[in-house]
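Apart from one protein chain that is not included, each protein chain of the complex appears where it belongs.
A and B label the chains in the order they appear, each numbered from 1.
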Amino acid sequence: MAVCAAIVGKENSPKFFCCVNPDEELNFQYKVLSSLDIIEEKLNPTNKPGTEIKELYLGMLYSLETCKIYGYVTNTKIKFIIVVDSSNLQLRDNEIRSMFSKIHSEYADMVSNPFYTPGEPITSKLFASSIKNIITGTV
Amino acid sequence: MRSSVSYILSSSTTEPNMSHPDYEQFSHDHAAILILLKHIGSQLKPKTFNKFYDRISKINEVKITDSTGQVRNITVRFVKEHPVENNDWGDFQTHRRLLGLVSLGKYDSQTELNEVCRVHESLKVKYNATLYDSRCVLFGPAKDSTSGSPTDVSSSSEDTSDPKTTVEEYTTPSNFKTRALFYEESSVCSDLENQITEFINSLFWVLESKKLERSREKLERVSLLYAPFEKKDFVGLDMESRQNKKRCTGRMTKHLGDLCLQAGLIAESLQYYTNAADILKGVNDWLWLGAAYEGLAAASALVLYPNMQRNEHFQRIGSLPEGSPKKPNPEAHQNNPTVVRKNIPNVLAPDDISKRYREAIIHYSKYQNAGIIETEASFKAARIAVEQNHALQAASFLQNVVYINLSLSEQEKIQRFETLADLYTQIGFNRKAAFCLRLAATRYVSPQNPNPNWSRCYTLMLQSLSGHKLLLDPIEMQEADQGWAVLQIQILQDLIVAAKRAGYSALATRHMTFLLQTMWPHLSPTEQKELAIQLQSLSVQCEGSPVPLVLDSGVVVPPANLTDIPLCAGFVLRDSKPHLRPKVIEKEKEDTGPFLFTPIHFGTGSLDRRKDKSNPKMDFLWVENEVCEVSLKLINPLPFELKVSNMRLLTSGVVFESVPETIVLPPDVPTSLTLSGWARESGELEIAGYSTHALGVKSNCRLKYMSNTFPFMYKIDVVPGLPVLQISTSLPQSASFSNFHDDNIVTSASVSLYHGEGAQCTVTLTNDSQIPIEMLDVTISSVLEQNLQDEIFRFDEEEVKRLLPLLPDQTATFTVSLYAAANFLAPNTATSPSLPHELNSGLFSSMSTSLPGNSLSRVNSSFRSSNSGHSSLAGGLTALFQQQPISSSAVEAQLKLRYSGGAGLESQHCRTSTVFFMVEMLPSLQVTNWDVMPAETSSQFYLVLDIINLTTQEMELEYAHAKCMLVEAQESCRVPVPVDRCPLSKLSDFYEEYNHSKTSVDVDKICSEHIAEQVNLKWLLNATDSSGLASLKGITLNSRMLDVVRMSPLQWDVKINGDAIHAQEDLSCEAGDCMELQMSIGNSLETSIKELALSVQFYQDYNNGTLNYRMDTRLAIAGTPKKILSVLEPQETASHKCNVIFFTPGLYKMDIQCYTPDGASVSTGPLINTGHVWKFTPPVSIQVK
């Protein structure tokens, strides 16, 4: 179970933020923001050839004492970020992957929603609850 | 990266912490000789010291040829501070030892010199354990330029201090055993570099000798080297054990590696490190293994990246675009190292350097007391990763730093974050850098910090803005509109607090303004309210104004304007009042062209459609020196009352004087406000927005930066000054008027007139301006047809012209004449067949007797019934009259005055004022029916009129000269009006032109006009003393009437018994008498008449509408009653005679007529068309007794 998920747009501004514990939101926002540096670096095309990541899933971006941050970037340069509590040891990489994949599906559906203009913050309540269910593992 | 078995190998932390972290360390520093460059004494200015420090630090590399002839590359690191405790780790890593000391001091007197020397000596004592040599640079007082070069007083190092007092006045104390270098502060000190190089040389040789000394020691015999905290761990251990022997050897080997590295023998050091690592790994000596790895990595880095340099700590300037992070071209370094590496064995590959560092750090992390070593190693590793352009590596090393648990002073913690921020910036991790800067900033003011420094905190906060995509310029910020709003808001709030606490109230106000301006949409209503209140209290300290603020660091904080508090929902330039609008004097162009729609094809590049900006150029004009107004609609978005003061228009172009306005806006209710001012010149004026003073902040709100869509600016042409005319009339104003046709109306005049009545209106003009009126152009316009309009409204254009010029404050008048023109004729169908019978047939019977002066009111009803819908007019009156011929009507017209003068006239502009005229026309009288009768004399006829008084008063009607009658209100009367018959002269044109096929209407018209000319019905209403004239214009006549009205072309001469008959004369005779009847007709036309039949006929009128023509039994005619004339030449007279005998008495009538018989061929004149009959009128009546 993750504690936080974020969707960040092409130009690195937040489109959606979901926190299991709303009190920690600001704290996580800082962490997610910082993780963008690493995502950018990982996608940097000037990196040495052969090192670029073919998968959309970027793996763990960095870990802090309290949490681990995972990243996923779509082909359209939309970033999904999941924050997992460091104490949560049973969460395996595969499960993180599957979470991202579900989030991606939700997002693709969101983009097909005529009431959503790509690039705007996502305000759909249905979407918010779906994401929350995904990260809390209730689906 | 840290070992999971943290601290297990560390003893408890009773040991005082080893040293102070040196975050600035590079791996290259492993090879450097550490020299402390110390500022001593109080005389030397810090600036001077820094100048010399910079100069000396440039000598960081010296090539020294050793005893074997090999050139050694010796690097030096100069530091300003060196905690003596750091020397404790000198055995562990020799580059930590302070080997040299150069102190700089200044003196003006011997006493001061002594003091400086004493301080130097005490420093030597302090660093005694590691110091190899020292120098003391002394700046003496300015003296005669006798000695150019510094005087070397001491001969050799250390032992001999030979105070040779040569030319010096001042001497160092006898116990001063350092080589002193005397300089003048202002001189060039040209050999300073040489002296320092020499000093480094001396240090090298000491180092070299120590190294040799160490390397000659037998490795099996060496004593164990300790890290400071290890000492007690080895107390009582068996140093002779195989394990410990190896440990000793390994550590010493590593130590030798350090020394070799410092002595410029990289290849040897690599060898030593490699060996040491092997040995130490075998004995699980993690700490020293780590050090060996680190040494290996450092030495390799030195080989691979010889040019890696400490970059000058540059001051980041927030407002400047963030310099692209240092990303050296990867190839630039990779080519070089591969070549070098081949020559030197044991050099690590670039990737292995990081790997070794990583291992070293993991080993260090097992020891709590090695925290600083670990921290420093992380920084060094990160710097290599930066050099390798391997950002993620660098990031992971930097991330590690944060985990290391060190008990550091606040200052050291701050430094740590600042260094992290710097390195993060270098790898382009701006967000992370910003995060670290913020942490550093908060440390400056943390409760643990004994010396909170809000100013530093503010500076760092400011630097962290760019990492959060916050730009200082609200305009750029809004354009970019990207970033993490939630965090940005918090960061700005922190920044504001820092600015406030640091005492930068202007900046606090500015940042708060910025926050409200840029983050407004992201704030909750509560936040909006709270922040607005905060801004209000901040601006009490220092009012915000739209000027850039410049910080000491050179950072420029651009102005922040509250363009949306209050929110502008409408910005409309107001045209002047219609009558004051300047117009171009030339004929106004009709805007007739068809509206062309040009579809614009946008290849939209994004998902949102483009905004359309409306045309900013106004199509109306403003006038110089007259009030110009702009209407604003403002919305206060805050939940409390907002006072906005000093609102003015922001303009460019011509000089504009704006009137400041103050308004209090209730929450959320759109409020309208008018901003006004005067343009003081003519030309184009640009209005870019307005300025406000709200929440204590002065803002220049420019339309182009507002969130609502406005044009960038509005443009309007200002024309030169024009005069202003005030207009009044002598008539009362009308209660209401329609301004459907003209909205320039300034006043109105209304009057009620009875049809046919006239009135005068005096129009008074006053020049209300300071500009003379030099042009005045008056016209009247209405919906009426021109000729009718001219009848109703008249003025004298010459009179108007005479008024000019109308000087300022002068008054002039002119007169407009009004006349209630009307059609006084009831729509009559005199020519139609539906005419009542009486008129047609009964005309000659009963009426004829009673005509003169008698009222014929009994037939009124039947006459009126002849009113029918269609017009009896030949044109000239409008529908207005036709529809309501009897009831009152109102006529509206506008008196337009176009005027101009002064400069405005020169620029071809004028103004138009309009006076609205309303004439209510009341019906006075109406001719409901009419007919004609022959008069007593053939030169005249009677026009019989049925006239109805439509007023509610008694009317005195003068229908003919000296003939009056009174008509009661709403009553009718019948009056006979004697009228001269229409002379042939008037008709002559017609006769002549007959052949050119004119219709008989023309005859009607001529006769109708003749009557209208001749007859004027004067009426007077005694009660209201109003009088008028009714005209019969447009009266219609049928052909029978026409015969009466016009002079006959045939002249009659009828004689009975030889006596001429006079009209209205009664003849009498006896029954049985023979009457001789002689009739002659003369042709008064200028053409001949052909085929005429002249006949006489008798009949009796029973006065009941029956005419009896069957006279065979009552009379007999001798001779023919009918004579045919084949042709009657002009001026020719034809006559005919016959006799008549009446058998029975009675009243007989004789009808003498002349006609063209049926079937007679053409050729007769127009008047004599076939079947046309002329009668001798009136019929002669004969009383037979």
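Assume a contact is a pair of C-beta atoms (placed from the backbone, for glycine too) under 8 Å apart; a residue touches a chain by one contact, two chains touch by 3 or more.
Heads up, the rule we're going with is that contacts and distances are computed from a predicted model.
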Choices "Radial spoke head protein 4 homolog A", "Trafficking protein particle complex subunit 6B", "Ribosome-associated complex subunit SSZ1" or "COP9 signalosome complex subunit 3" - which one is the UniProt name of the chain not shown: "Trafficking protein particle complex subunit 6B"
Touching the absent chain when the full complex is considered, from A:Met1, A:Val20, A:Leu56 or A:Ala128: A:Leu56
Identified contact with the non-displayed chain, of A:Asn21, A:Ser86, A:Ser105 or A:Ser129: A:Ser105
Of A:Ser13, A:Asn44, A:Thr74 or A:Thr136, the residue in touch with the unshown chain: A:Thr74
For chain A, the residues touching the chain missing from this view: 10, 52-56, 73-78, 104-105, 107-108, 111-112, 118
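Assume only the chains that are shown with their structure count from here on.
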Mean-CA-position distance for chain B and chain A (Å): 42
Chain A residues within the chain B interface of the complex: 11-14, 17, 25-26, 29-30, 33-34, 36-38, 40-42, 44, 46, 48, 62, 65, 117-119
Chain A contact footprint on chain B (complex, rising order): 327, 330, 391-392, 395-396, 399, 403, 424, 427-432, 435, 468-469, 482-487, 490, 607-608
